[in-house]
Structure formats: C-alpha cells, structure tokens
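Let's look at chain A:
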Amino acid sequence: MQVKEYKPLIVAFCCNWCSYAGADLAGNNRLNYPADVKIIRVPCSCRVNPMFILRAFQRGADGVILCGCHPGDCHYTSGNYFTRRRMAMLFSMLDFLGIERERTRVEWVSAAEGAKFAATMNDFVTQVAALGENKRLEDLRCKK
Partner candidate 1 sequence: MQRIGVFVCWCGSNIAGTVDVVAVAEALKKEPGVVFSTDYQYMCSQAGQDLIVSSVKEHNLTGLVICSCSPRMHEATFRKTAQVAGLNPYMVEIANIREQCSWVHKDMPIGTEKAIILGKAAVAKVNLNAPLTPGESPVTKRALVIGGGIAGIQTALDIADAGFPVDIVEKKPTIGGKMAQLDKTFPTLDCAACILTPKMVDVAQHENIRIFSYSEVTDVKGFIGNFDVTIKKNARFVNEDICTGCGDCVTKCPQKKVPNEFNLGMDNRSAIYIPFAQAVPKVATIDPAHCTMLKTGKCGVCSKVCKANAIDYTQKDEFITERYGAIVVATGFDPISMDKFDEFAYNQSKDVITSLEFERLTNAAGPTAGKLLRPSDGEHPHKIVFVQCVGSRCDSCAEKGKEYCSKICCMYTAKHAMLTRDKYPDTEVYVFYIDVRTPGKNFDEFYRRAVEEYDVHYIKGMVGKITPEGKKLMVRASDLLDGKQLNIDADLVVLATAIEPDKSARSLATMLTASMDTNDFFTEAHPKLRPVESPTAGVFLSGTCQGPKDIPETVSQAGAAASKVIGLLAKDKLKGNPCVASSDELMCNGCSSCEKVCPYGAITYENKEFRMPDRTTRVRRVASVNPAVCQGCGCCTVTCPSGAMDLRGFMNEQIMAEVDAICK
Partner candidate 2 sequence: MKFSYFPGCTLKNKAKDLDRYAIRSAEALGISLEEIENWQCCGGVFTTARDEIATKLSSVRILKAAKDKEQDLITVCSACHNVVKQTNNAMQNDAEFSSKVNRYMASEGGYDGSTTVYHYLEMLRDIVGFDALREKVVKPLSGKKIAAYYGCLLLRPGSVMKMDDPENPTIMEDMIRAMGAEPVIYGNRNECCGGYVVMESPELAKKKSGDVIRNAKAQGADMIITACPLCKYNLMKNGADVPVVYFTELLAEALGVKEDTNE
Partner candidate 3 sequence: MNKKYLREDIIRMSGVNPKKCMRCGKCSGTCPAYDEMEYHPHQFVSMVESGDIEPLLESDSLYRCLTCFACVERCPRGVEPAKLIEAVRLTAIRRQGANRLTPNDIPAMLDDEIPQQALVSAFRKYTK
C-alpha cells in the first residue's frame, strides 16, 4: 500500500512593502519553495490580528508564518514593533493551549531578500512537516 505523503498547510501573512515584495523577488529569481505555502497580502504586519492566526489553526492550517519589514524599516515607521510584541503574547498563549511553538514564526524579510524568503519558507515547511498534522485547535462547528 502506498502511503500518501503528508503535506502541511502553511498560511503566510506578508506585508505589502517588504515581505510580499521579497516573495515576488523569490519568484523573479525562480527560487523554489514548497507549494504548501499560501500567501495572504496585508498592508503591514501590524494589520495581522492574532485572531487571523487562530482562525487559520482552527480551520486546519498546520503552520502560520508572519513576515514583515526589518525592525526600523517599517513602511509605517513603527508597525512591526507592535507586531513583535503582539506575537510574543500570542505565541505564549499558544504554548498555553498546547500548540507547538514551532508551528508559528515571525520573520523579517525585506524587499531585497528573495533568497531569504525562499530559504525561510523551505525551513519553516520542513519544521512544520516534522511536527505532523495540527490537531490541537479545531473549531468543532467546522467538523463535518
């Protein structure tokens, strides 16, 4: 019997100015990373409500990564500092809920860092894949 290869589902939130452009640059340079990563564009990493990340886990995502401009380089001056603090809080709550820390990550990727974007995604997908499916946080209402 052939076992179907496990493919994790990864949601990546990318800020419009740095990380989304970094992802575009990875594309321009044809730098491969797994198709498991699906990007959602937001104006700034600080637009990402912790609720969105919880929602993704609820709906079956195995990992969520949040990418923004490097600290100090935020297009909106200070947005990513808020992101950093909020995510520190959220991640400690995820610890509390029993969602492995390795399923989440905040990464700073500039518009010039296509290679870093691809490398980060490769690394993150490998990391999440090693943990297997995320079963901890499910919305019972979504269960069929």
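Selection rule, in plain terms: all candidates are chains of the complex that A comes from, given by their letters.
Keep this in mind: a contact is a pair of C-beta atoms (placed from the backbone, for glycine too) under 8 Å apart; a residue touches a chain by one contact, two chains touch by 3 or more; residues count from 1.
These numbers were taken from a predicted model, which means no experiment stands behind them.
Visitor: With chain A shown on its own, which candidate in 1, 2 or 3 touches it within the complex?
Guide: Every other option belongs but stays apart; chain A touches 1.
Visitor: Inside the complex, what are the residues of chain A that reach candidate 1?
Guide: Residues of chain A touching candidate 1: 9, 11, 16, 20-21, 23-24, 26-28, 30-33, 35, 38-44, 46-52, 55-56, 59-61, 75-79, 82, 86, 118.
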